[in-house]
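Missing here: one protein chain of the complex. Every other protein chain is in place.
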Amino acid sequence: MTTPTKNDSGRLLVQCPDGPGIVSAISTFLLEHGANIIESHQYTSDPDHGTFFMRIEFHCKDLTEKRSKLESDFAKLADQFSMGYRFSYHRDTKRTAIFVSKDPHCLMELLWEWQSDDMETDIVCVISNHDNARGIVESQGIPFHHIPANKDIREQAEAEQIRLMEEYDVDLLVLARYMQILTPAFVERFQDQIINIHHSFLPAFVGAKPYERAYNRGVKLIGATSHYVTNELDEGPIIEQDIERVDHRDHVEDLKKIGRKVERRVLARAVKWHLEDRVIVTDNKTIVFR
Amino acid sequence: MTTPTKNDSGRLLVQCPDGPGIVSAISTFLLEHGANIIESHQYTSDPDHGTFFMRIEFHCKDLTEKRSKLESDFAKLADQFSMGYRFSYHRDTKRTAIFVSKDPHCLMELLWEWQSDDMETDIVCVISNHDNARGIVESQGIPFHHIPANKDIREQAEAEQIRLMEEYDVDLLVLARYMQILTPAFVERFQDQIINIHHSFLPAFVGAKPYERAYNRGVKLIGATSHYVTNELDEGPIIEQDIERVDHRDHVEDLKKIGRKVERRVLARAVKWHLEDRVIVTDNKTIVFR
Amino acid sequence: MTTPTKNDSGRLLVQCPDGPGIVSAISTFLLEHGANIIESHQYTSDPDHGTFFMRIEFHCKDLTEKRSKLESDFAKLADQFSMGYRFSYHRDTKRTAIFVSKDPHCLMELLWEWQSDDMETDIVCVISNHDNARGIVESQGIPFHHIPANKDIREQAEAEQIRLMEEYDVDLLVLARYMQILTPAFVERFQDQIINIHHSFLPAFVGAKPYERAYNRGVKLIGATSHYVTNELDEGPIIEQDIERVDHRDHVEDLKKIGRKVERRVLARAVKWHLEDRVIVTDNKTIVFR
Partner (left out) sequence: MTTPTKNDSGRLLVQCPDGPGIVSAISTFLLEHGANIIESHQYTSDPDHGTFFMRIEFHCKDLTEKRSKLESDFAKLADQFSMGYRFSYHRDTKRTAIFVSKDPHCLMELLWEWQSDDMETDIVCVISNHDNARGIVESQGIPFHHIPANKDIREQAEAEQIRLMEEYDVDLLVLARYMQILTPAFVERFQDQIINIHHSFLPAFVGAKPYERAYNRGVKLIGATSHYVTNELDEGPIIEQDIERVDHRDHVEDLKKIGRKVERRVLARAVKWHLEDRVIVTDNKTIVFR
């Protein structure tokens, strides 16, 4: 037996009404198609009438050749159980674009994880409404695009951004402290594909200037939240949150510095889990199979 | 030199407009009165025109006899620097009353810390609008009073509570998951002397049913907040906060169970710090000298 | 469909050489026997030639009646895949004995979790080499046995302890800060059934006086470790560990106080996971399916 290559590795995500026989059907299907289950997670939202969710990581010899048969055969099974499902293949590396404004710390953390081979993706471009990160981005061999943006030129900026998203064939868009609002049209086009980092422990401090408001309220912990972007500001499905301790000596500028460390960490984790197909959105929440 | 006894130990808390010479004046005063500084914390709210805060723990031989002279002499110094100040003495153990409703976990934690000699106080009584904690409280030799309370009989319940507060000469009132609203009159009577535990990470989920709302929002961390009670619901000065990680598998009942652990911890810390005179309220925030 | 009762709930733990078809075989078996998978975890120690581990929580109507057939049928499947396995049933509540010495904090935490219905067990007795916890234990309706123990009378103490273990038909023995060494004969008799709490972050500070040694080394974090007891002192399989931050102001007595909080937490988690059949011992390590 040889260690499976990246080409022979894949994942299957399934979601369907709960009922008897689903695990048996899926695992028997994979067995019959020569796929070996490496990792498996499941969750049922409710013991009665709930929804069943599953994520399977599998190896399968000659997967690239077998893909289309695997998928067409699975379609029948899916039909029988009213499944929503998705196959993903390790060889189809996801293509990520990063949007950033002035503060580069979240961008830097993502670049760092990517360089260290801790993030399963190709970073295909970085787009910013400022020009200051160009040097660091281009030094990594990643294309950098400066697209000025503000509320007056939002539509033309987005037109250009969308053109680039298509040109680069982007699978995931990460807002790494991108401080511009996106239009509903933009957001709808990339549903569950845009991950944002908000610099507060949501739902506390929705909206602008969370550190200033945290300071004014005298909180003892500050946080950050990574979530999928929807058209309700800061109301999208939360993927990950974390906090750091602060005290009375910390002024707004200190909160910002401390906050940068949480933001970096939280965004990197959320992006990593998304890229590994560990996150399922349901009912404006996330299931994260870790 | 002999190890100082509890009788010879005290604390001084000072607050005044910042300016030159304060530390020198206070430390020289203590030296001249035979008091040895054991622990000292200071904080200035702003380098320009700020407020200066100080907490000093000191030993002084024959403190009980010297007290009144110490205080009358200090009054002159305080006058000179426009100080607010307070002396407290280890032999004057603070007297704590605990209010609780049905859930006993926070009460239990406080009793436990107190039994273990980790909490500098006498627990003089427990008051509840339910009778279920009577056994455990009385088994510790602590008086238990069952005072039914709801919004229709609030005033007569509070009259009885206030009578007991006075009879027991209470210094601190801890709301250990006491689920009744207190009237403004009650709250004003015990300003900065009532500590509450709120079962969320404030300012998220102010008000009722925070775990239900946390569940609905799909947060990945739940928290608890201990704060002084003011007449703005859940808006009082925050003393301490902490969180626990949750995930998609945790339903409301799980959040409540997990939350109990955070609530216990957060309330116990806040009460302990208050009793050790480590907390100063200023501008609806707290300075906690740890 | 009605919500399944405790009587209809069970778990299956399996361990076998990895290979194709295991998940399919088990899930099909359960389907054919009318058992619905509620929760499932699996882990393979190594992609090549590894060991496969699985924990399934299932519901099955009339489980009590079907038990013996389920087990005898599964024996054939197990044989085919060379499985080690174990069924456990929610209605067979596990029977726990607690050993404690002078410090009651871990005992108290376990009693507290048990009273709050957060721990799936019957606490059938508490045994101590001191008499001080008798009151609190008996007030909960739990039998308390005072068996003096020290190295000179170890054998006769253990003879009495074993007699009680058998009389009470104990499934799990928790050493909740029991400060006596157990003999190899005793330990072997209860393999993987004795959980201890060690008051350090193992493998740091194996053996006696860990807080004193932590103080002397000047560590900035102290920890606690819960592990199964083996005949190598503090070398058994680790179930859970956690830490608390300390600083230069904390003397040995402070470390002990802070440590008590970690010990309580770590032991309670480990015991809870064991009781829910989430822990599998393999190769002097644990797999914890959380």
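Going in written order, the chains are labelled A, B and C, and every chain counts its residues from 1.
Following the convention adopted for this analysis, a residue touches a chain if its C-beta (ideal position, glycine included) is under 8 Å from a C-beta of that chain, and two chains touch if they have at least 3 such contacts.
These numbers were taken from a predicted model, which means no experiment stands behind them.
> May I ask you to name the displayed chains that the omitted chain touches in the full complex?
Over the full assembly, the chain not pictured touches A, B, C.
> Taking the entire complex into account, which one of C:M83, C:I238 or C:L275 touches the absent chain?
Here the residue in touch with the unshown chain is C:I238.
> For the chain left off this view, which of B:L12, B:L30, B:M83 or B:V219 is in contact with it?
Final answer for the missing-chain contact: B:L30.
> Contact with the hidden chain only, please: which chain C residues?
Residue positions of chain C that touch the missing chain: 43, 201-205, 217-221, 223, 237-243, 247-249, 284-288, 290.
> Pick out the residues on chain B that sit against the missing chain.
So the residues of chain B touching the missing chain come out as 1, 3-4, 20-21, 23-24, 27-28, 30-31, 36-40, 42, 44, 47-49, 59.
> What chain A residues would touch the chain not displayed?
On the chain A side, contact with the omitted chain comes from 105, 108, 112, 116, 118, 135, 139, 257, 260-261, 265.
Convention: only the chains that are shown with their structure count from here on.
> When you average C-alpha coordinates per chain, which one falls nearest the overall C-alpha average? Tell me, please.
Located nearest the centre of all protein C-alpha atoms is chain C.
> Go ahead and note the Å separation of the Cα centroids belonging to chain A and chain B.
Centre-to-centre distance between chain A and chain B: 42 Å.
> Quick check: how many Å separate the C-alpha centres of chain B and chain C?
Roughly 37 Å separates the two chain centres.
> Touching two or more other chains, which residues of chain A qualify?
Residues of chain A never touch two or more of the other chains.
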